[in-house]
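Heads up, one of the protein chains got dropped from this complex, but the rest are sitting where they should.
Let's turn to chain A:
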Amino acid sequence: MAADNLPSEFDVIILGTGLTESVIAAACSRVGLRVLHLDRRNYYAGNWASFTFNGLLSWIEEYKAQQQTPSTTSEQGWNDQIEDEEEVVFLSSVDSSISNLEVFSYASDKSEDDELLNSPVVGSLPKAAEEMNGCHKEAQDLGSSSACTQGDGDPHNLEVKNQDSCLSEESKKTDQQPIRSPEQAVEVKKKITYAMLLKEGRRFNIDLMSKLLYSRGLLVDLLIKSNVSRYAEFKNISCILTCHNGKVEQVPCSRADVFGSKQLTVVEKRMLMKFLTFCLDFEQHQEEFKDFTEIPFLEFLKCKNLTENLQHFILHSIAMVSQDSPTINGLKATQHFLRCLGRYGNTPFLFPLYGLGEIPQCFCRMCAVFGGIYCLRHSVQCLVVDKESGKCKAVIDTHGQRISCSHFVVEDSYIRDDQRMQTTYKKISRAVVITDRSILPSQSDHQISLVTVPPLEPSSPAVRMVELSSFSMTCMPGTYLVHLTCSSSGSAHEDLAPVVSRLFHVPSSCTEESIQGSEENEKPVVLWAMYFNMRDTSGFENSSYNLPSNVHVCTGPDDSLGSDYSINLAELVFHQLLPDEEFCPPAPNPEDIIYDGDQGEGAIFEGDSQKEEAVIEGEDGSQAHKQHGATCSSEPAESTDSIGHEILTEYDIQSPPLGNSP
């Protein structure tokens, strides 16, 4: 590939390809700005990225390498490009937004290859390590079950730690006593081995961040409005579950669910319908809740005489708010949930095929289609700031090239600590678990489920879990990909491992694994698990950074289920750049521009002025949007108010997909 140089002047330079940055890129490019969009990684979407299984292992390796060798950056090639009236502001060359990464592999491996010898890999607890040692003995004695070894230097067995938790002595010992894996004695159903995970690795699309799309949320609205939706496909979440009284239960949310529900009494059904109907337009019934607005939602639910069952469903699975959040928030969240029902199926949520990581890429494609220039594995060393105006007028990229710009948009993880006003963060705890079956045994295997797990103990966090089947194109057939997310109170492992062991069978010892048909084995078996924390910068504002006024920092992702935070931020930044421009107007539909060329070959474009107008040549990108605006039909207007009622009165009426179908 030619060592092409980047152009030396842009209107906007955007660093980072997460959702917010990508939406800003698309929006700017769409209205004619010259956009340069960079990312230091070799993949799109930053902390929104999704990886194949093998890709994820490389990502883990990279993390480990970064923890071990503090980066030695040689910042060069900029001094001679800086004038007297300019100063430089350095960016950070390391990404420290991920921490506490731990990996556990339990999938057995019958490979002959010593290198592939396998698992389970022990966690950080010395106790677990002791158990493991015991387990080794048993494995040897019995000679029948798969060995438990901790291979060294093998990527799938690695246990990655950050500085504040270190490998225990015991588990190091385990390291040194690898035991060859004898053949598995009993084999009931086809077992997924580690080698299979590797071999079928490309079928996985494992998201770093786990979110769903509210079918009437800002992201879905934006996808449709901008026509970016044409780059992706979605499935609807097929069921909403909750962990209740130690069991996994289905949450009745639509009218059909409520009436079809077996776990609700007739009285409860009436109660729930009445309450949900009230929530749909609760603003109209001030008298019902005005004394409660700031009082915890749970108190309000109790006052409404809802049974404990119903309180659980509404609080944890429908509103999805914490026990102590005020009633007004609970009502708004319930209303939003209900309004999202029925637009695309019977739950309020959609999930993109191939994973959430597709979405930022779709916006990047839109940006590129309108002339934006893309360059991965390419970053910025420093900003060039004009001393007098205090504005950023250019950047020096990692190749030492000076590129001028009027605005600079950057993801938070590129900012150095000395540019921050505060250096304490919230964190998100994440776990990614690959299992061998669905959490709901009766499920057909085409499902995507959202499972809400209320705090297991009063002090622990509420966890949300998304279980994806292979039909979501995010995992190989025969496996399920489970994402757990909560706002951190401890490390990801501390926060989430208790939930994982409650809901899944974690093969902590080998003997246990070989017992078939025990109650434990009814639960999905964990084949592989990863825990990590991600920094949550969503509380920061531009004033939280000591940076020039035309530098805009993109924070997030936040820990909520939807993406409204990131879309709101993108729109806000866009309007700081361009107060008078429309945010992501619809891109022209190619089918409106291009015709069927029945005429055969020949210069049919010449003389056909109408069509010539529609296809716009690149020399003058700034004109593009004006002309296109006219060729596009805009979104059919829809009255949101009527929608909710529709759901409750005639729940099975699907609102048709928006936009003009081709």
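In the analysis below, contacts are C-beta pairs under 8 Å (C-beta built on N, C-alpha and C of every residue); 3 or more make two chains touch, one makes a residue touch a chain; residues count from 1.
Everything that follows uses one rule, which is that contacts and distances are computed from a predicted model.
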Which of the following names does UniProt give to the chain that is not shown: "N-terminal E2 ubiquitin-conjugating enzyme", "Ras-related protein Rab-30", "Trm112p-domain-containing protein" or "Protein farnesyltransferase subunit beta"? "Ras-related protein Rab-30"
Selected from A:L350, A:L383, A:V432 or A:M465 as touching the chain missing from the view: A:L350
Identified contact with the non-displayed chain, of A:G77, A:P326, A:G371 or A:P455: A:G371
Given A:T52, A:S93, A:N309 or A:S487, the residue that touches the chain left out of view is A:T52
Pick out which of A:T20, A:N227 or A:S413 touches the chain that's been left out of the picture. A:N227
Applying the definition given at the start, please give the residues of chain A touching the unseen chain. 1-2, 4, 6, 44, 52, 202-203, 220, 223-224, 227, 229-236, 344-345, 350, 353-354, 357-358, 361-362, 364-365, 368-371, 373-378, 446, 470-471, 473, 476-477, 587-588, 590-591, 593-594, 596-597, 599-606, 615-619, 621, 624, 628, 657-662
